[in-house]
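The complex is shown incomplete by one protein chain, all other protein chains being positioned as in the whole.
Chain nomenclature is as follows: A and B, assigned in order of appearance, with residue numbering initiated at 1 for each chain independently.
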Amino acid sequence: MGAAAGREIHDLEHERFLEEVHSFEFWFQSVEGYLAGTTYGHRTETADESPTGAVERQRLITVLSNYCIGEMAALEGASGLIAIAPNQLTKIFLSTQVADEGRHLEVLLHRMRELGVKHPAQEADRRASRSLKQFRAELLKLVQGRDWEAAIFAQNVILESLEFAVFRAHAEGADAITKEVLEGIIKDERRHIGFGENELGRRLHGAPHIRTRLTRVREELDHLVLSMLEDSSREIGVPPDQQGELARSYLQSVERLGFT
Amino acid sequence: MADTIDAYSIQNWLESCPQSYLENTEYGHAAGEKEPDFFLQNEVLLEETIKATVQLVVGERCALSASSGLINAAPDEASRRFLATQTLDEARHVEVFTQRLYDLGVRKKDLEGTIQRYANPNLVKFAEVLLEKIDRKDFISGVVGQNIVLEGMAFSVFEMMYAMNESVNPKFAHTLSGTIADERRHVGFGENRIGSLIREHPEKRGEVEQMQKEMSYFMLATFADAFRNNRTVDELEAAGIERPHSQYQGVDLGVMAPEDMEQVLADTVLKEFKTRLGRIGIEYQTPTRP
Partner (left out) sequence: MVDPLESSDDDPVQRRRFLLEDTGFDEVPARYRRFYRKWRGAGDQLAPNEAICPVCKVVIRSSRELWPGDRLYCMPCMSRLVVVEATDGRLEAHVSY
């Protein structure tokens, strides 16, 4: 570690760069920067301005419920992927993702508790949208089928770029605590979507025939994704004319991989 | 219940590791610490050290597969989150011990070859018994096999290695002490979480006991290979170097023959198994001695 310390980072050999960023050490020092001084994802001194109106409060709880199930899916997916990861470095990276997803689940459940929900895990399960639950089941099927590319595609590209877009949109208008919690999650998700996109990009480059299989996976998941997007936009209060923006940032990442 | 959730939370993990004993470390030790020159320059000692480190990587790889595999088998959400932190701990252990191989001069491209050449076949079988349970998503057997048997073994091995290295190799001793701190949580989780589950599923006892017996056998066989075919003591003697008088379990390792050290370690681990298993309501099965 640290061979790159004094140099221009962009001069590193690609392999050396990947070794650096996929390591536990890198993860560790990165999260230390933004998680130090927080408890359950936010600073203790942050003022609680949670919505006081019953309707808004309930709506926020439903939104968080969906996030929890999404994070649960990511936790199950990432941990299952360790078994089929192609090498030690990838396994180590996925382990850091497992801890991230566990943390996301935890801070979101905790936020629900702060909003007065007694049994957040059960409540999340009760409230989460059907398309999200179905997506979770489909993702697990791909992981259990040991299909590395398809599972990474479903999880680190589709699910995560969707979450990334939704969390970013939500953080903008959220109450102070929810905002801090979401911003911390977004910082973690950057690593995950980046890993997924680059890992798949490299594989598609080396073995273009994978594309056919992934196109099928995408077709199967697309309707779930679109309905998840619609639900989230409504719940977090994105005005209809800006909903396209949300879909766009999701579509862009799929397009960068050559799927149109 | 609130206490249980907190102790096994990621929040607790963050406060215990990054914000305390891992702060300011690099691959588990202070920056700038090095393996002692004497070991790097002596061919025999170097090979023995590499060989021993390979077993650590093999054990930790097994723990990584097991803890990540258990997440999807866990019956409750708090256990999943705890196992998420354990997965990360195990990945860190794989990484720090792999880094030690590099520090000992193993080249990156030779990593897998080196592991294959030196991995103890009995340790590999030990891992297989456990991973087969994980593969079947058998949470109870998996947690006992991993967090009590595998971790119980690792814990004692690390402590013995720590004692032997403390005065001669502070770098490696530091790596070990961080690892031991992690394993404490894992062993604790194993006992606390599984105790109640065993009570709810008494029918699992027979299978779990059988697994413990099998794993213990392969563990003893691994110890036997590791101590009896080890040239370290002879080499130090030949070089006229006095071994450090490390204290472990009330004995002086510096004056013991390898066979006796093996005996002390085996007895310590088996005694630990017996107490821990007893606490969770599993009857300890004496393994055949290889």
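By our rule, a residue touches a chain if its C-beta (ideal position, glycine included) is under 8 Å from a C-beta of that chain, and two chains touch if they have at least 3 such contacts.
Everything quoted here is computed from the prediction, not taken from an experiment.
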Neighbouring shown chains of the undisplayed chain, as defined at the top: A
Contact set of chain A toward the excluded chain (per top definition): 2, 4-5, 8-12, 14, 17-18, 21-22, 26, 29-30, 33-34, 187, 190-191, 193-195, 197-198, 200-202, 204-205, 252-253, 256
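As a convention for this text, only the chains that are shown with their structure count from here on.
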Centre-to-centre distance between chain B and chain A (centres being mean Cα positions), rounded to whole Å: 32
Of chain A, residues touching chain B in the complex: 1-2, 23-25, 28, 31-32, 35-36, 39-40, 72, 75-76, 79-80, 82-83, 88, 91-92, 94-96, 98-99, 101-103, 105-106, 109, 121, 140
Residues of chain B that touch chain A when the two form their complex: 9-11, 13-14, 18-19, 22, 26-27, 31, 61, 64-65, 68-69, 71-72, 77, 80-81, 83-85, 87-88, 90-92, 94-95, 98, 111
